[in-house]
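Notes for the one structure printed next.
As you look at this complex, bear in mind that one protein chain is not there, while each of the others sits in place.
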Amino acid sequence: MEDAYKKQIVEGLVFASDTPISEQKIAALVEEITPAQVRKVVGQLNEEYTKSKRSFQIARVASGFQIKTRKDLSPWVKKLFKGRIRARLSQAGLESLAIIVFKQPIGRVDIDAIRGVNSGGVIKTLLERNLVSIAGRSAGPGKPILYGTTKEFLNYLGVDEIKDLPKPKEIEEIMGKLDSSEAVADNILDALTAGDELEAEVEVVETEPDNSATSLDDHNDGNGKTE
Amino acid sequence: MEDAYKKQIVEGLVFASDTPISEQKIAALVEEITPAQVRKVVGQLNEEYTKSKRSFQIARVASGFQIKTRKDLSPWVKKLFKGRIRARLSQAGLESLAIIVFKQPIGRVDIDAIRGVNSGGVIKTLLERNLVSIAGRSAGPGKPILYGTTKEFLNYLGVDEIKDLPKPKEIEEIMGKLDSSEAVADNILDALTAGDELEAEVEVVETEPDNSATSLDDHNDGNGKTE
Partner (left out) sequence: MSYRIQLQNFEGPLDLLLFLIRKNEVDIYDIPVAKITGQYMQYLEAIELLDLDNASEYILMAATLIRIKAQLLLPKPVLEDDEEAEDPRQELIQRLLEYQRFKEVASGLGDLESESRDYFKLKNLVVEDEEPLPEDEQWLGKEDVTLYDLMSVFVDVLKRVPPVTEHTVESIPVTIDDQSKYVLDLLDLKESVLFRELLGQIKERIVLIVTFIAILELVRRNRVAVDQTNPFSEIWIRKS
């Protein structure tokens, strides 16, 4: 393998990796390259970037190499992200948010009841990050505050109006297995075989419960954390 | 602002953006740059990348620019993502996407009608992979949820706009094709004895239930978020 090509592979791997990538990892992937060579090649690449005034460098962080945009460009990049919702949501945040999105308008007591834990702190964060807002007050005793999604967050989700959001029942329909019931198949079959003098003979043995019914559990595991 | 610096800003923004970024967006962020200049600069950058044998290019997808690694490096990157590369879409997934992209916004019932089968599970997979999304509600009875394709769909296929996709042919064109069709070479074909006789016998040996044949996609795994 030519040195020039090695350099391209190293660069390509650093670019495409979804996490910082170490020289050991690269060497393990590409037999002809040693960790030392990786370090050397990265040095060469950075020199080339500087010379050709590229807007980035390969930086070394604890776990490996990573692409970093140049510091002097950060005002522009910041502008790019401006107006975006600032949030890396915790599992608790995500849960409360999901409840508010699909059950809005909803009060804190009901969110707590659904989650089984106090959600006060999480709701505060969601309010701060402009994901949810106060949507009114309940008519019930104490007139508790009700929460709903902000226009910005709906927009982020790609939904025009609250009424376009799927209702809990529709969510279950979408997320669940939507098999047309076996019973329907049987009925059609009965009607078919009974009324037919032509020649159709469709034989169907008793239908068994559908084994493919992937339960909702299969998706999205590893949640279950509460605050 | 110097042209050289403009180039660096454009490059930096294309690098930093996590989704394809359009020339309009860049022009909106950087006053001194026009959309036409962005396109010109991107062309220059790609030339420089080619000349200096960079491992990537700026590609135009989903109405914007995005960094992509060179095709010839894919064996190495695939090695990096081994076991984490998302499964390809199933035939059912592709069919449903074909219908949704050209009939959007469209409800599940209409997709089912065209395909002749229930598409609930497939739609769920497409939603999960963010290739389609909820695009509103029909005004019709029951106000069913309607689906449309996402930007990620264009991104996934590496296409700039919907008009760059293969279009549904006119009925006449399909007819021509069907008439001149060479019979599909399939061993299924051979299974029927010379198809002319009505009483053709089908010989079947060991039709064991083959659950594995249903594509992974439909009963989706919800794992590897990589591409």
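Before moving on, here are some points about what is shown:
Going by the order they are written in, the chains are A and B; count residues from 1 in each one.
Keep this in mind: a residue touches a chain if its C-beta (ideal position, glycine included) is under 8 Å from a C-beta of that chain, and two chains touch if they have at least 3 such contacts.
Quick caveat: nothing in here was measured; it's all calculated off a predicted structure.
Contact with the chain that does not appear here is found for just one residue of B:Gln8, B:Gln37 or B:Thr69, B:Thr69. Only one residue from A:Ile67, A:Leu127 or A:Ile145 touches the chain missing from this view: A:Ile67. In the full complex, chain B touches the omitted chain through residues 15-16, 18-19, 56, 59, 66-69, 71, 74, 77, 85, 88-89, 91-92, 94-95, 97-99, 101-102, 114-118, 121, 127-128, 130, 133-134, 152, 156-159, 165-169, 171, 174-175, 178-179, 181, 183-184, 186-192, 195-196, 198-207, 209-211, 213-214, 227.
Although one chain is hidden here, its contacts on chain A can still be listed: residues 12, 14-21, 56, 59, 61, 65-71, 74, 77-78, 81, 84-90, 94-95, 97-99, 101-102, 113-116, 156-159, 165-166, 168, 171-172, 174-175, 179-180, 182, 184-185, 188-189, 191-192, 196, 198-205, 207-208, 210, 212, 216, 219-220, 223-224.
FYI, only the chains that are shown with their structure count from here on.
In terms of their C-alpha centroids, the spacing between chain A and chain B amounts to 18 Å.
Interface residues of chain A, counted against chain B in their complex, comprise 4, 7-9, 11-13, 15-18, 21, 25, 29-30, 48, 52-56, 67, 69-70, 73, 76-77, 79-80, 158-160, 163-166, 170, 173-175, 177-180, 211-212, 214, 218-221.
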